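Have a look at the structure below, then the notes.
Excluded from the complex is one protein chain; the other protein chains are retained at their positions.
The block that comes next holds subunit A.
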Amino acid sequence: MTKINLTDLTIRKAHEAMKTGDFSARELTQTYLNKITEVNPNLNAYLHLFDGALKQADEADKRFKDGTAELLTGIPMAIKNNICIKGEITTAASKILENYRAIYDATVIEKLRKAGAVFLGGTNMDEFAMGGSTENSAYGVTKNPYDDTRVSGGSSGGSVVAVAMDGSLASLGTDTGGSIRQPSSFCGTVGLKTTYGRVSRYGAIAMGSSLDQIGPVTKNVADAEIIFDCIKGDDDMDSTTIPENLIKELKVKEKMTIGIPRHFMKEGIDEDVMKNFDESIEKLKSLGHVIKDIEIPNIDYALATYYIIMPAEVSTNLSRFDGVRFGLYKDGGENLLQDYMKTRAEGFGPEARRRIILGTYVLSAGYYDAYYDKATALREVMKKDFTKAFEEVDIILTPTAPTPAFKIGEKSDDPVQMYLSDIFTVSANMVGVPALAVPSGFTERDSKQLPLGIQFMAPWMGENILFEIGKDFLGEK
């Protein structure tokens, strides 16, 4: 079998190689499976490998022969384990769904399947996508491939590490407050949070329904664009998707004006992150872009507002797990109510319980006005602030995360410290704009190189602007 160099491989390169016959889809899939067998036992990126991968690869090889192959045909992908693939175990890294087999394909899976992608396996995550380190998984932490004493970030840590360890060419994650972008920053991958409503959430296990979006994790921006083009679009099964007739193609400028909300970067940011951020700004200047200081008045409230709206939606969404229709059932109660209480006590981990309780509190009579109602009003104000900011600039730039990857266990006893890890990423979810995290260099800790990242935010439906600036920054043009 041809030896395939996975390190430098991209979707387009793999496509060309399969087209010219340098290697087959089966050989490519087998190479990834071998790599997974070698590195996954330590890093724990994958929770389950799917049985059908080699068969799908054979199907892809047929398409290369009969000339119907598309860009994603035969491309091996990892799928976050909260996205349904028919017949496969889909746990959302929770004990309450330990034995749950999805009974249908998510819309994004259906689209990728049609394009001929190969699904290698389901990846680890924080339980129900709640967390920033994958330490909340019921199935163990996913370690950082650059330093295995550190976290991968989260919640899509498994999907990100699958790509970073060359255990898949690309993957899908979900992003509710930074869950694709923050781990991408920790592990040196490219991660895209799409405009709210641009990609169907049908078949993604819901966490915060007004915030959740599915998006790609890849090695470069061109690959993220290829996957985005495949999975985007209006869907009859998700009423929050944006109808095609309302999609605006935004104009992409060659030289862009990039806004920096400096007032938002005063406290709690690692010195090396700031230094790298300033170097990234210099690089963008040297590429001919214009840098402008901007103010986004209420952005300081984004994280606090997020920690009201998200748990409120969590407490609602997770009420469906009760041991009646699917998942874990704990017997032993005298009546149905006690069965519910025992099942949920056994099935949910500490962070899920914490957020359910918090969400129940902010929605309860007497506190609703002060928390939930105020937070939703503040969210509307923030949307206006972003609209105004985008009248002045094409792009808003921040670091992706305030620190490099932290040590396993370092923040697990302090929920608020963990939440602060999403400080730069949550606002894109709160207002619904797309955001792209790209690697921007390294810093050294304990004589190990750790990746850092920056985040570009564009106006609603401005993914094309993000791809342009991202490729320019990474030298992909």
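By definition in this document, a contact is a pair of C-beta atoms (placed from the backbone, for glycine too) under 8 Å apart; a residue touches a chain by one contact, two chains touch by 3 or more; residues count from 1.
Quick note on the criterion: contacts and distances are computed from a predicted model.
The listed options are "ABC transporter permease", "Aspartyl/glutamyl-tRNA(Asn/Gln) amidotransferase subunit C", "Ferredoxin" or "RNA polymerase sigma factor", and the UniProt record of the chain not shown names that protein "Aspartyl/glutamyl-tRNA(Asn/Gln) amidotransferase subunit C". Here one chain is not drawn; of A:264, A:307, A:406 or A:424, the residue touching it is A:307. Annotation: of A:23, A:46, A:64 or A:100, A:100 touches the absent chain (contact as defined above). Here the missing chain is touched by one residue of A:76, A:259, A:323 or A:451, and it is A:323. In the complete assembly, the contact with the undisplayed chain comes from A:380, out of A:16, A:38, A:380 or A:444.
Residues of subunit A that touch the chain left out of view are 100-101, 103, 236, 239-240, 298, 301, 304-305, 307-308, 315, 319, 322-329, 333-342, 344-345, 348, 353-354, 356-358, 360-361, 364, 369-371, 373-375, 377-378, 380-381, 414-416, 419.
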